[in-house]
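Step one of this worksheet: look at the structure below.
What you see is the complex with one protein chain gone and the rest in place.
Chain nomenclature is as follows: A and B, assigned in order of appearance, with residue numbering initiated at 1 for each chain independently.
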Amino acid sequence: MKEFALKAALDEVRQSVPLVHCITNYVTVNDCANALLACGGSPIMSDEPLDVEDITSICGGLVLNIGTLNANTIQGMRLAAAKATQLGHPIVLDPVGAGASALRTETASELLDAYGISVIRGNMSEVRALAGASSTTRGVDVDPGDVVTEDNLAESAAFARDVAKRAHAVVAITGAIDIVATETDAFAVRNGSALMGKITGAGCMLSAVCGAYAVAGQDALLEATLAAVCGMGVAGEMAAARMTPACGNGSFRTYLLDALFNMDGNALEKHAKVEQL
Amino acid sequence: MKEFALKAALDEVRQSVPLVHCITNYVTVNDCANALLACGGSPIMSDEPLDVEDITSICGGLVLNIGTLNANTIQGMRLAAAKATQLGHPIVLDPVGAGASALRTETASELLDAYGISVIRGNMSEVRALAGASSTTRGVDVDPGDVVTEDNLAESAAFARDVAKRAHAVVAITGAIDIVATETDAFAVRNGSALMGKITGAGCMLSAVCGAYAVAGQDALLEATLAAVCGMGVAGEMAAARMTPACGNGSFRTYLLDALFNMDGNALEKHAKVEQL
Partner (left out) sequence: MKEFALKAALDEVRQSVPLVHCITNYVTVNDCANALLACGGSPIMSDEPLDVEDITSICGGLVLNIGTLNANTIQGMRLAAAKATQLGHPIVLDPVGAGASALRTETASELLDAYGISVIRGNMSEVRALAGASSTTRGVDVDPGDVVTEDNLAESAAFARDVAKRAHAVVAITGAIDIVATETDAFAVRNGSALMGKITGAGCMLSAVCGAYAVAGQDALLEATLAAVCGMGVAGEMAAARMTPACGNGSFRTYLLDALFNMDGNALEKHAKVEQL
């Protein structure tokens, strides 16, 4: 996959150690911090409105994850996003549970419309809700009717490109098949493991990692996001390969971080399954 | 233990994949989410008053855990509990640290009195505080004077039945010996491992799992709660059996999730040690 420069994107993260400000949910925040460290970045978490502008200013990028948002953290997201936009920092938006509540849908939409979001990372139900497309929802999981399959791949890619066009952002819709798209290009990524859906936080971790890749690869956001998505998928496969009969989602969570930590650019390029659509 | 239908309760959870809304403390929230996934359910966490009614509406049940409560999350608990009560969803109450502070005791009591609580899950000190029985307390651990032993088992069971009667709920008091009771029946469960007290969150995880079992087994709440309690105890034994000399509470936490993940109904019925009192 030399043409997508996956190895270069990974190496750039490890060499530059991007400092990433995360305003993220308290369910998976520890996993997000460890995932950022594993991939070669450095995390700092802060959500208090009085704190976020200073913190974002010393970082290279911002990740906004709306799981467990509250009135105070929403205000923190606004101030941090305004400051990051002003500073030209890439912002990753993870619309966790958009479609599951009015507050989540509206907050995600407001953040997308009002600030300079660079990357959107969610499952298909969340991205559909964010885009104003009608969607049922099953909490923080994708609705069965929204799953990307080989049969609806072209249609799903067209949708992703359309969202990317309207949002002026790279769109990463992840699931059994991932789609990464800009206005003009779309790619399918067929890496990963079903076990990633059996731990909490695989999506949140990916969004955090996308933040590090976006900082390091700000001039090539599509390639950077593709590298992050492929990297998480390959890490999922490596983690799954270590599972023994006694292992469950506790071990898988540990192994997933281990695999992110040990991933190198050559392994990433060797195992990535990327198809231009 | 065929008569308690433990296997049927477990299978029902795995087949129906209950979506459970948790308002829970930020110390063990990640463990609660992973425990719900491990047992076959699906978690969604939300505590903001503006968000909780929507979230509870798309779920099958609600878990209220008062560890690290604050003024905002207490209001979230009230609104979620009112909505869940109105919708007929089972609600699990975990009175973490009741007795350790006035705020915790009062909040737990208010939730119990004002809403349709289906299951109470706590240690003996917490349940005593919730019931208005005088109790000393040692933070979030059971007070030595409150421990259920073979000597006070009949008395403890009578207490549990009385709480169940007054609360119109199933009561699960867990410790070295667990008691699960309704107004008319009480059972002792003698599964588990002392290592469960050496990690944070074993009780919180059980309360979350009780939520999934209550949704799936809404018409047989006693059996469902017994299955959840036995399942956590058997998982603790399986996790303890994997410990090597280098292992400590870090590994035990991982192994406990693994055991929940791999538990099947036959193993549960084989290893459960349930006695009707």
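A few remarks follow.
Here, a residue touches a chain if its C-beta (ideal position, glycine included) is under 8 Å from a C-beta of that chain, and two chains touch if they have at least 3 such contacts.
Remember, it's a predicted structure, so these values are computed and weren't measured experimentally.
Checked against the full complex, the one of B:P43, B:G76, B:G97 or B:G265 touching the unshown chain is B:G97. Residue-wise, the contact with the chain that is not shown comes from A:I44, picked out of A:I44, A:A133 or A:L277. Check B:S16, B:S109 or B:N249 against the missing chain and you find that the one touching it is B:N249. In the full complex, chain B contacts the hidden chain through residues 25-28, 30-31, 67-72, 97, 100-104, 137-141, 198-201, 245-251, 253-254. Where chain A meets the missing chain, the touching residues are 19, 26, 29-30, 33-34, 37-38, 42-48, 50-51, 54-55, 58-59, 72, 242, 253-262.
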